[in-house]
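Provided herewith is a single structure, encoded as structure tokens, for subsequent inquiry.
Here the complex is missing a single protein chain, while all its other protein chains stay put.
Naming follows writing order (A, B, C, D, E, F, G, H and I), and every chain is counted from residue 1.
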Amino acid sequence: MEFMVSIEIRTPADLDPERLAALQAAETVRARELVEQGTLRRIWRIPGRRANISLYEAPDATALHAALSSLPLFPFMDIGVQALAVHPVEQQPAEVAAAS
Amino acid sequence: MEFMVSIEIRTPADLDPERLAALQAAETVRARELVEQGTLRRIWRIPGRRANISLYEAPDATALHAALSSLPLFPFMDIGVQALAVHPVEQQPAEVAAAS
Amino acid sequence: MEFMVSIEIRTPADLDPERLAALQAAETVRARELVEQGTLRRIWRIPGRRANISLYEAPDATALHAALSSLPLFPFMDIGVQALAVHPVEQQPAEVAAAS
Amino acid sequence: MEFMVSIEIRTPADLDPERLAALQAAETVRARELVEQGTLRRIWRIPGRRANISLYEAPDATALHAALSSLPLFPFMDIGVQALAVHPVEQQPAEVAAAS
Amino acid sequence: MEFMVSIEIRTPADLDPERLAALQAAETVRARELVEQGTLRRIWRIPGRRANISLYEAPDATALHAALSSLPLFPFMDIGVQALAVHPVEQQPAEVAAAS
Amino acid sequence: MEFMVSIEIRTPADLDPERLAALQAAETVRARELVEQGTLRRIWRIPGRRANISLYEAPDATALHAALSSLPLFPFMDIGVQALAVHPVEQQPAEVAAAS
Amino acid sequence: MEFMVSIEIRTPADLDPERLAALQAAETVRARELVEQGTLRRIWRIPGRRANISLYEAPDATALHAALSSLPLFPFMDIGVQALAVHPVEQQPAEVAAAS
Amino acid sequence: MEFMVSIEIRTPADLDPERLAALQAAETVRARELVEQGTLRRIWRIPGRRANISLYEAPDATALHAALSSLPLFPFMDIGVQALAVHPVEQQPAEVAAAS
Amino acid sequence: MEFMVSIEIRTPADLDPERLAALQAAETVRARELVEQGTLRRIWRIPGRRANISLYEAPDATALHAALSSLPLFPFMDIGVQALAVHPVEQQPAEVAAAS
Partner (left out) sequence: MEFMVSIEIRTPADLDPERLAALQAAETVRARELVEQGTLRRIWRIPGRRANISLYEAPDATALHAALSSLPLFPFMDIGVQALAVHPVEQQPAEVAAAS
């Protein structure tokens, strides 16, 4: 099942710059692991913001939460999740007939 | 997987009263079928409104959409869906240990 | 009477980690007591957030407030409460006849 | 238990004026019955709007919904309900001691 | 003239606990004085929140502001005020005739 | 007592043009009467909208509602009212001393 | 040209009380200068809030910004500006004819 | 003085297609006249919407309203206006010195 | 360049069912053409709603508008567009070095 995930990153202004740099490096490593596992399928940056939209694949919302909360910057993220259903345009013809 | 579903019903003011009564009767029949299937687990009325909050169980968002769109009043519904994750308070002790 | 309760947890970024861990452990203990008393009937996590939706049973809003404010993390919670009415789909047939 | 109820009345622009007048007369009759029963304790008009704020007393949200949906203009109302808890300033001293 | 007043209390997380306790005790004393003067006619707690809805009686908005800003917790309050008009259901029959 | 009043006018698209013109002419006449009575003290147009902001003087919210609902276009208005308190900058020096 | 200006004042909770008192005194002095210049034509307090609505007269938005940013509390203000057009009810008859 | 103007066009679904086409043709003619007069300086389409953002130059909000309400589709427009001040980056060096 | 596009479909309640069916069939045909052109890269259904989220690839916002307005149901769509930037997690290592 796919989920569209919107993430704003709000690190506090007084966060130690070295700790922030370390967190960001760890964040990129963990994000790439999620890409390799097939959990994080796409990620786009919102221009002008410390924010992104991501497409996740997870068995259910509990597994999605586990993936999101494994991100090193998770404590500083404001996250919105939209569960996605398959759209008929992407369904195979046989599926469309069955669903209609 | 569970979903919390918020539904507002907005039938047009000029809907034929007999057709509305027939739709409402069919709606109750279909809702009870979803209860018996284990898809619709709880339903509460929002006091003062033609609205409800419902707890659905479905394999994924595609199956949830199929259940919701099978309701006779679906064309007149404004629906919001919140995917739900398991909360640690409801997990078995072994699960909590595994997730922490 | 049932209430749907939405809770966001906003502990300050500079909260002492040991105090936070102690608060979270006490929170779980108190939540399980409320479950055993029949006050907290269900609880779900909002994926991606430090937030939950809970179903409470309480005689009235005053008793509900007492239950919520007994939670150790209450000072850090942003809480919304929705009073719930019985929905006809869950009523017994005799009740439906009486209410219609 | 008390509830604060916000009501906006939105009768359609093309409603027959005689039917509207009859509905409004019946609304006043029913509102006064609710006052006499002790269900509708106070009602105020929002200046400039076809709207009011009302204070209801009802055993629970199901009984409140029954009272609200008994109003002749109910099909044209947009209603919001806020469940109210007792405030310590209005409690008897003994209650305050017990609750603190 | 009556006003419906919504108050959220937002004391900072690092407020000295003794000062907070002193402010809350002084708040209750002042609130009871306003009750005795007939200025604060009713007060309800919003369940789950450090918030209340109150019914004030004051000659005008300037006098209302003086009453609200006399509360010891006023610097920590986020306040909304709704001016209230008399509703015909509460008017005497003679008034209704004159107003219609 | 003064009130700031925001008015949006929403006449239906299918309103008979002659009736609309008659309503608008009557609206101007009634507005000028309110100006002459000292009830409507200022009125500004919101550029680009069929909307205005107005400054009313009325003894209380009940009298304000009577003035607003006397406007011929009242059934088509969406109105917001803000009760206004005197600001110290406009008070006489003696008043400031008394209020501080 | 006139502008309706809404101002919320949000001084930080930990601002030095003496500095705050000095800022407020300087604010009143500057506001009265703007009144004398004809720039600040009216000012009302929002009851219950550290907020006001003001009516400014300025040649354009650049001059308005210069006036607002000359206020000593400007760094702590959250300001909204609404440009105002002349309303036909306040126009001279000749202007109304020309504009229609 | 410049204004940023946001326009949504909401023609009713049952508007006669010929009348709509005539209105749109007249709209383009009038918009080009405003361009030639120097009143409408730029106009952009919001992708995916029947909406635009426009940059207007007008002596004041009253003249701006006259320009906007001269558009043939004005009765079907939902318009928002933002008054604009000169930004220091666009000021001449001498102006910056004078304004600082 | 990629765009995330949110679409709500709001066909009027009184639309002729045959015309609606024809529009929906044409919509699917056109959507599949956009898929084949590489313009519409992904499309998901929002569960419970007549709504979707889509990922488009277009040279710029003008080309995106042309694609969206070529959809047969476009007159009944409420569309929001979010321009997307490349996220470093999806960049090639050389690009990341160049951008940092």
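Note that a residue touches a chain if its C-beta (ideal position, glycine included) is under 8 Å from a C-beta of that chain, and two chains touch if they have at least 3 such contacts.
What you are looking at is a predicted structure, and each value in this text was computed from that prediction instead of being measured.
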Just to confirm, in the complete assembly, which displayed chains does the hidden chain contact? A, G, H, I
From the listed residues H:G38, H:P59, H:P75 or H:P88, report the one that touches the chain absent from this view. H:P88
Sole touch to the unshown chain from I:L23, I:I43 or I:L64: residue I:L64
Mind pulling the chain H residues that touch the left-out chain? 2, 4, 28, 31-32, 35, 40, 42-47, 52-53, 55, 82-90
Which parts of chain G are in contact with the chain that was left out? 3, 5, 7, 12, 61-62, 64-65, 68-69, 75, 77, 79-81
Contact with the hidden chain only, please: which chain I residues? 1, 3, 60-62, 64-66, 81, 83-86, 99
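One rule holds for everything that comes next: only the chains that are shown with their structure count from here on.
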Could you tell me which chains are in contact with chain E and with chain I alike? none
Gap in Å, rounded to a whole number, between the CA centres of chain I and chain D: 45
In chain E, what residues contact two or more other chains? 3, 45-47, 61-62, 64-65, 81, 83-86
Report the complete set of touching chain pairs. A-B, A-C, A-I, B-C, B-D, B-I, C-D, C-E, D-E, D-F, E-F, E-G, F-G, F-H, G-H, H-I
